[in-house]
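One protein chain omitted, others in place.
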Amino acid sequence: MSTINTGDIADGTVIDGVHYHQFDIVIVGAGGAGMRAAIEAGPHAKTAVISKLYPTRSHTGAAQGGMAAALANVEDDNWEWHTYDTVKGGDYLVDQDAAEILAKEAIDAVIDLENMGLPFNRTEDGKIDQRRFGGHTREHGKAPVRRACYAADRTGHMILQTLYQNCVKLGINFFNEFYVLDLVMTEVDGVEEPSGVVAYELATGELHVFQSKAIIFATGGFGKIFKTTSNAHTLTGDGVGIIWRKGLPLEDMEFFQFHPTGLAGLGILLSEAARGEGAILRNAEGERFMERYTPTLKDLAPRDIVARSMATEIREGRGAGPDKDYLFLDITHLEPAVIDEKLPDITEFARTYLGVEPYTEPVPVLPTAHYAMGGIPTNVEAEVLRNNTDVVKGLYAAGECACVSVHGSNRLGTNSLLDINVFGKRAGKSAVEYVKTAEFVPLPKDPAGGVKRILDMVRSGDGTERIAVIRKELQDSMDRNAQIFRTDESLEEVTQLIQKLRARYKNIQLHDKGKRFNTDLLEAVELGFLLDLAEVLVYSARSRKESRGGHMREDYPNRDDENFLVHTMAYLTGDPESEEAGDHIRLDWKPVVITNYPPMERKY
Amino acid sequence: MSTAVADKKPAAAEEIPTFTATLIIRRFDPDVDEEPRWEDFDVELYATDRVLDALHKIKWEQDGSLTFRRSCAHGICGSDAMRINGRNRLACKTLIKDLDITKPIYVEAIKGLPLEKDLIVDMEPFFDSYKEINPFLMAGATKGGKERKQSPVERARFDDTTKCILCAACTSSCPVFWTDGQYFGPAAIVNAHRFIFDSRDEGSQVRLDILNDKEGVWRCRTTFNCTDACPRGIQVTQAIAEVKQAIIKGKP
Amino acid sequence: MSLIEAPRTPTRGRRTGGINWEKWGWIYMRASGVVLVVLIFGHLLVNMFLGEGVKAIDFAFVGGKLSDPFWQVWDGLMLWLALIHGANGMRTIVNDYATNPKVRTVLLAGIAVSTIILIALGTLVITTFDPCPAGADPALLASFCEAL
């Protein structure tokens, strides 16, 4: 096998216009998960963080409400209750060993952040303040508990800034505005092992190969497969897509969370913290309808339930507005001073984008695509799985792109900021451990070849199709057919469409043929990932013939533990362009880890 | 409560009307152009659209080579600071209805940082200044893995400046920064302020010394462009004034 | 890419330590400013507003004022404060806009030299001024010169 010997490519070598770099650890993505890993890895190994955005532009910064940890600063609480809530919230599809780690390590994760400088809101006696959040309860569901540590409604912003600040402090190496487009695998003794990544430098249009012993994926979610979403334009799931194209499995892709309170028509999120602080959902008649669905937790029920209840209200004609197609989030009964202190940003969003004054008027809201529970399967050490049991040596994933699975079929609010900190840290630690003894895997011949082919394919595009048109058709259809309510027919419809779009995608037209800052090119590449991920999502969803958590099948409205208390594992096995999704996607199932909490009916 | 609903007139379920707005964008392609040039685009928009939507429409429907940064689309990531009708703003926070659309909307890159392409400038000098002020908590270890205490009053002291999203709207609106780009700029000072006035921090003096520099706070001429430009509503000039006071007094 | 409105990329390291004039300059601008308001408006009031205004200014008028120790101190202070204030202000402006180091040095030196010369000259005039120079046309002098 012909390889470029590692000894030959000193850092900074340029061969055929491709730049070569060597790092012990490469972290792809500079959101919360990536930077948390970097803080762990940076001081112990030669580390690079590659990100398509400046780190502080990552979408972790958009997170608002809080980060859960049973600190018991304001009322009685413990991590075991937190574990229970996480498991129940995820409709028992949660791997309970992982959930236990999440809840246990939450406390340190918060303290770590505080020590790094995060300006949490404080209680009168100077401790970190906590607030209520959906699905978080005391004594196994008795009543809501204050568990979410927060900084106004900008918790994610503060986390992102604090992590970045600490990366600056540690002098972490960032490669900003570098798009990782491929994972390089080399065959060693018959097994494919990761040897590096290939990145496209936005500013120059040049390719960079980063050879490294350990690679951590932390590329965030892919909400842009939907039209109405709280996710950023840049959340196109590149990392998950790259892993998929390598033939590695993706877990539980059918589970996508729809957050109940997006600004109607826009999808911009109004944090659950609003309801944590007392906001109420109302229908057109002004009724607090959540009382009917979940009498104990009411508006603070988990998101899947609230979103579904909202969709039901609208279906049954109790929506507001000319088309009866939205509901209201009402905070008019809260003191303006409280609103200003605790919810300043989201009220500002309502004012800016809808022209609604939340002090006096209820805010129009609608569920919005929010969070991918599924993703790259990992074990609790953040090692990526190549099948149900084996790991890919030297490859790690953390954050929204990963699936540990601590969120099961529905993530609880505030558990994701927790996830990125706990498992980001674990990924960093594992990688450091690994590189202590590992050698560089030699790069294959022409490691950037795959990316060159993709780019050439896209760049040569002088077809007739516009990227935006294809993307919009995909997103519209996903919203119509694969959102809160799904049926076999609706899923079939999107599947068909994706096949057609994929054909049209080959005929796209690119306006920008330049090298520098060619965002036209990148949007095209990103669309490729969106199409792939939408297809896996839909295909996995069709095969899960039950309703659980974020996945609601109208044709199978009940949870079916008999057949489906398992994780979906999807593999790309053939030519993705083949007609039938089933020809190139293979599904497998992975058992759920159950320790203390046998599945029960989920009532709130 | 139900009154609020009754108030909502069942506005006719007809199509929401659109109108045509003209955007004049200052474009620059480093591969071709010697000088930036202005180019017009007519776009169909809703009044509730933002300038970012207009730019997207142009990019997606008319000219894919139009280049700008953006991500979150709701004023939280700081990617899309640009000069709209002569003022720095975030494109995603500027609603078309708030502009006078009987006139064309001028859009150009922020000023004072090297122009790279269309609306994209080189952000490195900006982040370099930021990094120079030690933008991280400097404090000794805590005992036994505990949180540091901080009262709500102490926390409130620096709340305003924690909101910064590093969008550079302020720094690139500052006439002093335009002159030679050596001035630290308001964003760096804002981020220094965030730590100088944090009761947990022990490195204030270091930062005050850094900002007591030739290119530090004293170059600020209180022109308030930064405060007016800040999309997060941070009282930037006020924060700079507080840092000046702290330097004079020798303590925060 | 030395393109549009590109500032110089920071080349020299930023200076720290040493006596820092910037802070004192800044304080001085404010302190002198407040005092100057009184001095300058007093000056303007007496010279241009009261009596017959500018019309009345001649050697006799100035002589009359400058022989009074009160006005001597007043004008002296004004001279020093205003010149240094103005010169420091000009220094700031030169620092802002003169990007060429040579040009900048020349301009700054020019400001410094002219300030020193003018302060010296002005001080000399105020302290050694003789309101009734011998041999001058008495009609041009202040009325009190006759008494001599």
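Per-chain residue numbering starts at 1, and chain names A, B and C are given in the order in which the chains are listed.
Following the convention adopted for this analysis, a contact is a pair of C-beta atoms (placed from the backbone, for glycine too) under 8 Å apart; a residue touches a chain by one contact, two chains touch by 3 or more.
In this section, contacts and distances are computed from a predicted model.
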Undisplayed chain, where the name is taken from the UniProt record, one of "Heme exporter protein B", "Succinate dehydrogenase subunit C", "NADH-quinone oxidoreductase subunit M" or "Branched-chain amino acid ABC transporter permease": "Succinate dehydrogenase subunit C"
Touch with the omitted chain, as defined above, among B:Ser173, B:Asn191 or B:Ser204: B:Ser173
Candidate in contact with the missing chain, chosen from A:Pro295, A:Pro322 or A:Pro557: A:Pro322
Contact footprint on chain C, counting only the chain that is left out: 4-5, 30, 33-34, 36-37, 40-41, 44, 48-49, 52-55, 57-60, 62-63, 66, 79, 82-83, 86-87, 89-90, 93, 114, 118, 121-122, 124-125, 128-129, 133, 136-137, 140-141
Positions on chain B where the hidden chain makes contact: 8-9, 11, 16-20, 22, 24, 26, 36, 38, 46-48, 83, 85-87, 97, 101-104, 106, 108, 111, 173, 175, 221-225, 227-228, 235, 237-238, 241, 244-245
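Methods note: only the chains that are shown with their structure count from here on.
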Chain contact graph, described as a line, ring, star, complete graph or other shape: line
Centre-most chain [mean C-alpha coordinates]: B
Euclidean distance of C-alpha centroids - chain A vs chain B, Å: 26
Rounded Å distance, chain A centre to chain C centre (Cα mean): 66
Distance between chain centroids, defined by C-alpha means - chain B, chain C (Å): 41
Multi-chain contact sites of chain C, meaning residues that touch two or more partners: none
Touching residues on chain C, where the partner in the complex is chain B: 1-10, 14-17, 20, 22-23, 25-27, 96-97, 99
Residue ranges of chain B in contact with chain C within the complex: 28, 30, 35-36, 111-116, 122, 125, 128, 132, 176-182, 209-210, 212-216, 218, 244, 247-248
Chain B partner contacts - residues on chain A that touch it in the complex: 53-54, 56-59, 61-62, 108, 110-111, 114-117, 119-128, 151-152, 154, 157-158, 161, 165-166, 168-169, 203, 232-234, 266, 268, 282, 284-286, 320-323, 328, 330, 332, 345, 349, 352-355, 361-362, 466-469, 509-512, 514-520, 523
